[in-house]
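Let me begin by handing over the structure; questions about it come next.
The complex appears here without one of its protein chains, the remainder shown in place.
Each chain gets a letter, A, B and C, in the order it is written, and its residues are counted from 1.
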């Protein structure tokens, strides 16, 4: 299900003494790579001097031994991986954003989407500010640094600035002497921190970035919380920016996050397996084998198999040597194009009634392809089961799904979708069920706006944002 | 289990009319990439003109749109992916080998290892031949082209030459007008062919290369058989080169081949799953979850789960964004280094008694690492089950395992290995069982020399071969 | 004489209708490449949308067909090549600077050095501005855009802003609808414009960038002048920013500019040849051949030969295939290192008394090397003649020569320098003569501060600027 794209992953490291922070950041970002594959960056702070490098591409493409050496040793680092949403994509918005201001320097990495970006930027431009990017990070930096002219500390400035930010954000930033993490009051996007074995801390979008650094998970950053890391440890500041209720993004559990991550106390693998189990009870079927859509459907398939008693089988092989391909699918017939990266295991499905479990259907193209692959491999029946409700509404809180995208469930009934993708049956997880899979998070603290259209906070006027985004394009994207 | 490396994968395409054979070869080789990742090459025949490109690296790295365009359209193509075994590694032995001789041109790609390379080469050098490489393909080319001086056709020359070749080989070659495939009489290495929808044929080391070209599987090349493909179709020649019995490599089923391939009529997935099932009966254990070693242990794990009734769980996440990394594991503590590419899913294994199914243990390093990862993720017990017998003897038939390699089973008892890798129990598949998993291939037609030391044909004198290999090194390997 | 480095070259293009401006900018920047080889950038304006690309490296390295295509067609473009002076070097200050502000977008490219950078930036930071770079272009952009909040047009804002800028600058900038060029009142740095054959204009640091675009030279931008280019043609605005007198940089004629350029009405080739002629009269010598130091000494040598009657000979061959070399001269003996790029023509100098004409001696290393090369090639005597006075004072107006650099003429008498470089005689052009070689520019309108220490305007406090520059480093320089 490749058409939904998370906006970003952030990383911050604070060490008590100088060390190879560029390499540590590299390792941590590699573990967050699934959250963004368009560009990445690392900034390292050595005694107040900020060295940084950003470019388009995967972490393993952008960074190399020489770059890491040039970034040097340091005490604090901030890293970032990103997609961009459609209107903020490209080199121009690479992060971390590194700036100078009256009171020092700031390197800032963010995951999320401000819903009042346009009005904030209008205000700042009225005051004479100039903007080098079209992204949220610069507006947030503006808000913080302007408050900093009068605030006694960066964290105080951040707290004040947070009062004016709407939408979703999960920030990691460094000043010459501190690492600061903050999560928006609604906590749409995950953010947690851990303790380094040799002293110091790691902040990351997902807990899966901690083990590679040998870090021990401490806890999630709380909604609206600021945590300041320095030599004296981790200090928490509870902000009161509107006392908004939590609205954790359900899609983090369903699709975005890595199965080995635990977000806000909930295992991603378990949430998915539970969705599969409920689905098996909500929509049982007579079948011989359960297979998962690659890769995010596997946990759900294992859950479905467990609850239904139908055996699980590894239905697909993914070609792991083709990260990117220059094959233009348009030049080959579509069925063939898919087979470059994905192949069904005939021995698993041939002559069988197959339950195909996947996480979601956005535009329907992928589902159609994998159903056909199964049939070509000899599946007698293909019963599709989706571990989430139909995806009906655009997301404004950090996901690259816009109203203008062709959401298949918006245009077709479930029956029609079943026909389009060629399945023998198709069923989705119910709204009531999806709210339970991230237990013990209370249902009302989960954002499922993409399923039910009930947006927890104001949504932006797309036209306004376009006004900014459609002006500057930094070319030179990596293929 | 990354320490066993297959030597090569070969591909040949014959079309009735000119087409984008470079692109087709690219697609086919991508599907065979798991058989060799050091170098690759494609030769395309357009009306008798041979255009070719070879370089170190993955297919997706070596080939690019411009190269494919330069290779042009054609009727016949030969492609190759390779590791090298230790003594024939490197750019110098890249294939296909493309040469000119008295009767025309030849492009040849081979998978296997001649056991009488040294004596053949000595003979040819005595006759004044010069050698540009240290690989089997050149010696085979010599044998064929010298016979060709008097033989009436290339296939006749090949048939004669096969009489002098010992060891393993599976060849695809093209002349200006024909595509020819041949498999050594013992058929150690797989080779099959399929029919293209628009006319023509594809020959490949594994059947998994066929679907991406839309080809329909026809059959495996038989031991000692030559098949000639041209405008009149596929013509089979049964050679009588020694009437040696078949010795199909068991490790193709256990580890090398892709699970969706069917070799000599046996599904790789099924052979592995069957091994897991037998293992569950031979070595049962009280446990809560079965997980597979990434990636080749998954099919075995599913089989073990099915036969034991213990649920299967996706125990590991592999970072699919890191194909190669420049992290030197020596610079980091070993446990951390592993976590860059591989992470356990704590939610699957924490607090549980885990059965860890893997395909083999060669040096023990990988097994030790994944056992530790499971324990760190909270596994209460780790019971390791190996879907093959202990690996005790070097392979001389096309696998990169030499006598000098530190085979752990050669130096330690199973009990000691269990302690070294830190498992709570360790059991291997029995010799009698392993011979049954590739049924209906009769046990005596399988080579399991690596398990029992009974080599089906003479093994070479390593020192003799070294005499050649240690003289020329073409530098410039891709990292 | 490679140790003096010009800071930048700028380019602007305005077309009446859309065209391949990225390619045109590429061609123009290649002709200005001698003015800066560290980084370069191009911004193209298509109907108000600014696309841009910047990176470290030569124009021919940074730009490629795909980038140029991505930059697209447009009506207006701005380009830049740069060294950085020591404290503003690196990726962080790549230009053109492209920003958004209240009244639109701005792409700005500058050549020069503000002497009041620190106080301007302090002021802006006090007002809450944040800075992404440590370069002049951003401070100038700030000054312009803040004035633009109240000014009726960008040119009016620029005029106001120019009132606050001290030091040297030669600007090209584009707004959504206009191309604007401006030259500081002292006109240290050159700037001219020409007319495109098909309508439209080109602005460039040097006239040598015009022919490749087929443009006809119109005139130099006047000191303190703003020229606005749009559909109605070129409109001149004479600013009154302090009514400072012109101080054209003499070193543009002596070393920086290309011989085929004409700056402020004076041919660079002619100024150099004239310097050689005067030198022949001021410091004659009995000799057999006149050779020029490569490459900027050749015009002077031809002048010296003409005035002295001693024949001119091509004394050196420069290896034109080595743009950059990874040979570390420290690893080889120095004499050898020089010979990689430069070789004397023995047949020209062997057995002869040689006059070696060069443009300047900064640290003495190069001169010492070329004198030795001539002697090794058989020169009997080497008489060095320099087409400028001794270089004694640092430059604060856009050249990378700082007080801390080891200016040989500051530490040694001419006699001592002669001994250090191993010449048989050494003479410099006199102060009075150097002022005449750029005639008809009046001597008092030339800056020769590097020779006589009489700075035409206030010089900056280095420590203040360092405060900013030493904080942010964007790594990843091209080797």
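In the analysis below, contacts are C-beta pairs under 8 Å (C-beta built on N, C-alpha and C of every residue); 3 or more make two chains touch, one makes a residue touch a chain.
Worth saying up front: this structure is predicted, and the values here are computed from it rather than measured.
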Check: shown chains touched by the absent chain are B, C
Touching the absent chain when the full complex is considered, from C:48, C:214, C:245 or C:460
C:214
Options C:60, C:413, C:432 or C:454, residue touching the unrepresented chain:
C:60
Touching the hidden chain in the complete assembly: which of B:8, B:76, B:109 or B:142 does that?
B:142
Residue list for chain B contacting the dropped chain reads 48-53, 55, 67, 70-71, 97-102, 105-106, 125-132, 134, 141-142, 145-146, 149, 468, 470-477
Touching the hidden chain in the full complex, which residues of chain C are there? Just list them.
23, 26-27, 30-31, 33-34, 37, 58-60, 64-65, 208, 211-214, 258-260, 262, 267-270, 295, 298-299, 302, 305-306, 311-314, 317-327, 333, 335-336, 339-340, 343-348, 376
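In this text, only the chains that are shown with their structure count from here on.
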Over the chains that touch one another, what is the least number of steps taking chain B to chain C?
2
With chain centres set to the mean of the C-alpha atoms, which chain is at the far end from chain A?
C
Would you mind pulling out the distance in Å between where the CA atoms of chain A average out and where those of chain C do?
47
Where the CA atoms of chain A average out and where those of chain B average out, how many Å apart are those spots?
37
What are the residue numbers in chain A that touch two or more other chains?
none
